[in-house]
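Heads up, one of the protein chains got dropped from this complex, but the rest are sitting where they should.
Letters A and B mark the chains in the order given here, with residues in each chain numbered from 1 onward.
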Amino acid sequence: MRRFSWFNATSLTLGFAFLYLPMIILVLYSFNASKLVTVWAGFSTRWYGELLQNEEFLDAAWVTLQVAVFSSTLATLLGTMAASVLVRSGRFFGRTLFSGMIYAPLVMPEVITGLSLLLLFIGIGLDRGVFTIVLAHTTFSMCYVSVVVSSRLSSFDRSLEEAALDLGCSPFEAFRLVTLPIIAPAVISGWLLAFTLSLDDLVIASFTTGPSATTLPIKIFSAVRLGVSPEINALSTIMIAIVTVGVITASLITKRAAVAQQRDEQAAIRSV
Amino acid sequence: MNPRRIFLIAVPYLWLLALFLVPFLIVLKISLSDIALARPPYAPQLDLSAGWNGLRSFFAALDLENFVFLTTDDLYWKAYLSSLQIAAVSTVITLLVGYPMAYGMARAAAEWRPTLLMLVVLPFWTSFLIRVYAWMGILSGEGVLNQFLLWTGLISAPLTILNTNLAVYIGIVYTYLPFMILPIYAALEKMDDSLLEAAEDLGCSRTTAFWLVTVPLSKAGIIAGCFLVFIPAIGEFVIPSLLGGSGTLMIGKVLWEEFFSNRDWPVASAVAIILLLILIIPIVLFQRNEQKQREAEG
Partner (left out) sequence: MSQTVFAPWDDPTQKPLIQFKGVTKRFGDFTAIDNLSLDIFEQEFFALLGPSGCGKTTMMRMLAGFETPTSGTILLSGQDIAPVPPNKRAVNMMFQSYALFPHLSVWDNIAFGLRRGNSSKDEIAQRVEEMLRLTRLEKFSKRKPHQISGGQRQRVALARSLAKAPKLLLLDEPLGALDAKLRQDTQFELMDIQEKTGTTFVIVTHDQEEAMTVASRVAVMDEGRLIQVATPPEIYEAPATVYVADFIGDVNILEGKAHQAGDKVEIAWADGELPIRGTTARTFAPGQTCHFAIRPEKVTISTERPDSANVLRGKVIDIAYLGNLSTYHVRLGNGTMMKAQTANTRRLANRGITWEDDVWLSFTDTAGVLLEH
């Protein structure tokens, strides 16, 4: 039995308070009727109404969503390919460079990634906008996807693929019918990670965008530089709510699946 | 090699070459160029139509002038030093906050652990910008924290926290805390409880057992967590620009301003190159730690 002491309880309570109080305060103040964000003047949903009237924010949200969907999908495709190369392809010319280029963006400061991509886009004379942000986001998030997928792939029992070949599959069929369905959870979480990274990114998007496209983080950043604003509080609350619902749903689904699997396995043991 | 394999390797490879390596080489090249009042604001430019002579004069025009400039203006090396210092201090604070939490999670009843883990991961999925922004409303002069402290009577005049280095520390600890907790928790969670029982059986008190058994066994997690906080904190831009003041010097912010405000691309590029050189050491150490851990786990 693990011994759970009062010390453990205190550190968890304080720690989680530290993690969650700022966000709870943010959410509370989004319902503050006063324009002065520091004075509580009663409950109101006024700022949500104003937010929904604000075309600039709505436009920025739309741009952000487009960028996130395109870049995360592309990143998942490329990242899964890169993962299978990393795990499966053995030695080939330039392998060290390849794995270096996969891992480097994970630790590269965003300011450098953004700066270098901007210089490239200017160098080749590419008009900056949604397209260039998608290229930039795909590049760094494919590396995250490939890390997530390759950790799943490396624990994947290769004899499953060999069994598929043995039973008459072509290599592509074996991937589509056996490998992909089994690694699907990792691919999906890779996609979600890429999607979130893209939604979240301020620095790289600031460098690689042009006047035609403003993403939500860029919009929020320029607004909050001037100080706290109740509209941003409302926007933040909406975003927090979406993430919370999403994460809790996902964890409930996986938990249910895990419980079902455990029950099945126990039933199998009993039925011997 | 069959065509399928070539295709599989070539697509992500070419993508990364074009959008990671080439841009990086461009940064390197511009860092060796001179500022010019044209668009793009740097010279020389590679003129391939001039052939071999063009290439030669191009390389001849490159020099280390920008790097020399960085050493003469003390703004830059102060910014590098203060970035390192801020990152190091925040890493230590994050460890002090994160370890007890990870330890508490690992000791909690098994049925609670997934929930606690989810509570740690949840902020990670929430927008980074919003999490930093949340502290602006708390730390400002008339913010929630000052109001609370005034109300309790602990202070008589509001404290200035926002726009100081203290606010930057709080911001880094807050946003990077999950990165510290997760690897330490992973190390503690798989630790065998009978090890502690064995230590106590052999005469350790609970406290000495903790220091002699638990801490050494979570070392790999501690190291991983520290690097995961330290490395990105050095190049941080959002936190110092929202929570820090005019006195807060961090290299990410300097780079941003050099590029967007001064439009000095060669110097901005040189700043980026030096930043990378500084990061290489902790990154290599981190990689080695990961490697060792993988080998230890077989």
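By our rule, contacts are C-beta pairs under 8 Å (C-beta built on N, C-alpha and C of every residue); 3 or more make two chains touch, one makes a residue touch a chain.
As the structure is a prediction and not an experimental result, all values here were calculated from the model.
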| item | value |
| --- | --- |
| Among the chains presented, those that the missing one touches | A |
| From A:42, A:90, A:125 or A:181, residue that would touch the chain that is not displayed | A:181 |
| Residue in contact with the excluded chain [from A:167, A:188 or A:259] | A:167 |
| Chain A, residues in touch with the chain not shown (by the definition above) | 157, 159-160, 162-170, 173, 177-178, 181-182, 261, 264-265, 267-269, 271-272 |
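Simple rule for what comes next: only the chains that are shown with their structure count from here on.
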| item | value |
| --- | --- |
| Approximate Å spacing (C-alpha centroids) for the pair chain A, chain B | 18 |
| Touching residues (chain side chain A, partner chain B) in the complex | 1-5, 7-9, 11-12, 15-16, 18-20, 22-23, 25-26, 29, 37-38, 78-79, 81-82, 84-85, 89, 92, 94, 97-98, 101-105, 107-112, 115-117, 119-120, 122-123, 135-136, 138-139, 142, 146, 171-172, 196, 199-200, 202-203, 217, 220-221, 224-225, 227-228, 232-233, 236, 239-240, 243-244, 246-248, 251, 255 |
| Chain A contact footprint on chain B (complex, rising order) | 1, 4-5, 8-9, 11-13, 15-17, 19-24, 26-27, 30, 40, 97-98, 100-101, 103-109, 114, 116, 118-123, 125-131, 133-138, 140, 142-144, 147, 174, 177, 193, 231-232, 234-238, 241-242, 252, 255-256, 259, 265, 268-269, 272, 275-276, 279, 283, 286-287 |
